[in-house]
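Note sheet for the following structure.
With one protein chain removed, the remaining protein chains of the complex are shown where they sit.
Right after this comes chain A.
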Amino acid sequence: MSSGFNVFRVGISFVIMCSFYMPTVDSLLELSPQKYFSTLQPGKASLAYFCQADSPRTSVFLEELNEAVRPLQDYGISVAKVNCVKEEISRYCGKEKDLMKAYLFKGNVLLREFPTDTLFDVNAIVAHVLFALLFNEVKYITNVEDLQNIENALKGKANIIFSYVRAIGIPEHRAVMEAAFVYGTTYQFVLTTEIALLENIGSEDVEYAHLYFFHCKLVLDLTQQCRRTLMEQPLTTLNIHLFIKTMKAPLLTEVAEDPQQVSTVHLQLGLPLVFIVSQQATYEADRRTAEWVAWRLLGKAGVLLLLRDSLEVNIPQHANVVFKRAEKGVPVEFLVLHDVDLIISHVEHNMHIEEIQEDEDDDMEGPDIDVQDDEVAETVFRDRKRKLPLELTVELTEETFNATVMASDSIVLFYAGWQAVSMAFLQSYIDVAVQLKGTSTMLLTRINCADWSDVCTKQNVTEFPIVKMYKKGENPVSYAGMLGTKDLLKFIQLNRISYPVNITSIQEAEEYLSGELYKDLISYSSVSVLGLFSPTMTTAKEDFSEAGNYLKGYVITGIYSEEDVLLLSNKYAASLPGLLLARHTEGKIESIPLANTHAEDIVQIVTDALLEMFPEITVENLPSYFRLQKPLLILFSDGSINPQYKKAILTLVKQKYLDSLTPCWLNLKNTPVGTGILRAYFDPLPPLPLLVLVNLHSGGQVFAFPSDQAIIEENLVLWLKKLEAGLENHITILPAQEWKPPLPAYDFLSMMDAATSQHSTRKIPQCMKETDVQENDKEQHEDKSAVRKEPIETLRIKHWNRSNWFKEAEKSFRHDKEL
């Protein structure tokens, strides 16, 4: 089309690039005239609303203009509000307040001026502005002759997109203009608002907007009319985009593959495929039939000619049509249809179903905001009717609380009956009670803070759920472990004795370290810690006792500070004061020196010592390793780990190759959720085992050890070196997005606004007779019910899904442009 426009286009893509890199300005710029004109760039379009500086700051027009800032920015058009001040007189500043106008500039050339009432809403603004800019791409016509002339001129050259909209500035007009912005150079757009024109083409239902594709490019004989295809969906930007895509696709394709495997643009657009089965003998006739069908189904389905003779897969003998739905995974249908109309009706019939489904989707508009998407709340709700053996725990009340926790060592679960997380945890708590039934000295109790709010507040419980342990003569201790059966059970069992345990003889100390002393407890704590002190080290002992007390319920701690402590320290090569760590599973005893170590540092030392060199990572223990902030080197194993792999990695650990990493392995049998993790890393999933490096804390890159290499030391070292040198490519990068609201909320503020604006349009006169009052009352009630319906239909903010589609469509628009 016009070459001048290409410059403009360049400008736009530049702007799009910029807006990509710069924080987009979403609000309306306010400038003085002088400032404004200095910002105009050659080739760039800009819409400016000139208004008096003292005019009201908000008006309906300004609100709409403000909303138009973003969409227009997407088209590279800037929007500004220019405040006319007395000092700077501009000819665009009207004389009177109500004569203010908006002006469209390209560079500093005035393209058009708009009285504000033509720009009645955001759709009108976008539509008008694009309409003015695309005056060549979109021909506005008013009579049949114009259409005829354009059609004749383009025969054999280009196709036409003809649309009828009821008025300029309505949403359908905007949709057409947005499509023209993208496809304006490829197709000639023709626009009309004359019903007569539409009737001339032979449309029914003229009250709706229409869009036709005129296939003029194919026409070589000037006397012949261009074929026309009507777009049947409502006129939206997205629908037009999809429609044009199908028009661009080849009318008929010949294939000789398994129909199940065939894919064309139609499937991607959600349209079915129709295969006309052909044989060598009837090829010519079949092709003619197929073309005929293809024209009939244009825009509704893709039509292909399937050459049976060169086909490797078997298709049923009599089948002459194969129908493939757009939905994935649905098997193809083999049909025997002897009439072309039957093919058409089959497609349309199935389309119809699809349309209904679409309609449903439209109503739902994606996930329903009234549907629970919190897994804890949902599962607790689904489980609400199951009876728990609550009687295994003692339910406390305001009256019984103090007496109970004073009388016996108790665990108290503070929960709220209406809170899902509380109720989910109550199940684990009851499981603990089941497992401890009759064996524990600890009384398991619970109190519902929804009933006994004051008790909970007095116990300093302000959030739920909370577990506290009350022991005679001790301050209550809050449980800080995982809210699950296993860890809570461990906490309760380990708390049967007080920590640190006072060890009084060498022999007892040896028993303690060997695990003999607390045989029944070491299954809960794989490490026993013994603090060694000479009797005079009082401060060090106090610090250790404090740490031991802090760690109670999580690890077994003991203290030895008899005169003969040197015997022990010598035997285990420990300095005084010092710690001995007995790892019962490995049968090893380590020593760690303590020198002026404060309680919290001791806690840290012990906590770190609990970590393994090459642990099996589980749901429960990941957080302890996660907080080390190192990349994880995970070996995914289907079942137990191959001892050779384990050996290889432990060797690397010893050789200090893995100091900057946290090596671990994951057993998919114990941790089935690992499969989900692998799926996020790999596509398709290679066979196990898989060794993966996940850089969780900086960058999120995931690297995979080549699955064709054996997991042996040499290969691993080489791979790690390549990784370090940056020679390996990551297989994926973990998404870094923040967790946003999963779905929108009801926008009550807009609903209230809508209701008040409706009310204010019909004001009730002040003086009324009594009868009037009653009538009016009734009217108000009716009014109210009208209001009730209105917001439901129009104001639900569930359109997020659709707007996303729009963005997607827009993206591909841009893509098309570059091409």
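Keep in mind that, in the parts below, a contact is a pair of C-beta atoms (placed from the backbone, for glycine too) under 8 Å apart; a residue touches a chain by one contact, two chains touch by 3 or more; residues count from 1.
Everything below uses one rule, namely that contacts and distances are computed from a predicted model.
Student: Just to verify: the chain that's not displayed, which of "Translation initiation factor eIF2B subunit gamma", "Cenph protein", "Cyclin-Q" or "FAD-dependent oxidoreductase domain-containing protein 2" does UniProt list as its protein name?
Tutor: UniProt lists the chain that is not shown as "FAD-dependent oxidoreductase domain-containing protein 2".
Student: Which of A:Thr236, A:Thr264 or A:Ser561 sits in contact with the chain that's absent?
Tutor: Result: among the candidates, A:Thr236 touches the missing chain.
Student: For the chain left out of this view, which of A:Leu62, A:Leu230 or A:Ile369 touches it?
Tutor: Candidates A:Leu62, A:Leu230 or A:Ile369; residue touching the omitted chain: A:Ile369.
Student: Which is it among A:Glu67, A:Glu348 or A:Glu511 that touches the chain not included here?
Tutor: Touching the chain that is not displayed is residue A:Glu67.
Student: Can you name the residues of chain A that touch the chain not displayed here?
Tutor: These residues touch the chain not displayed: 67, 70-71, 171, 236-237, 328-329, 361, 364, 366-367, 369-370, 372-383, 386, 397-398, 416-421, 424-425, 427-428, 431, 449-454, 462-464, 480-487, 619-620, 622-624, 626-627, 632, 634, 668, 671-677, 679-681, 683, 694, 696, 700, 734-752, 777, 781, 784-785, 787-788, 791-792, 796-797, 799-807.
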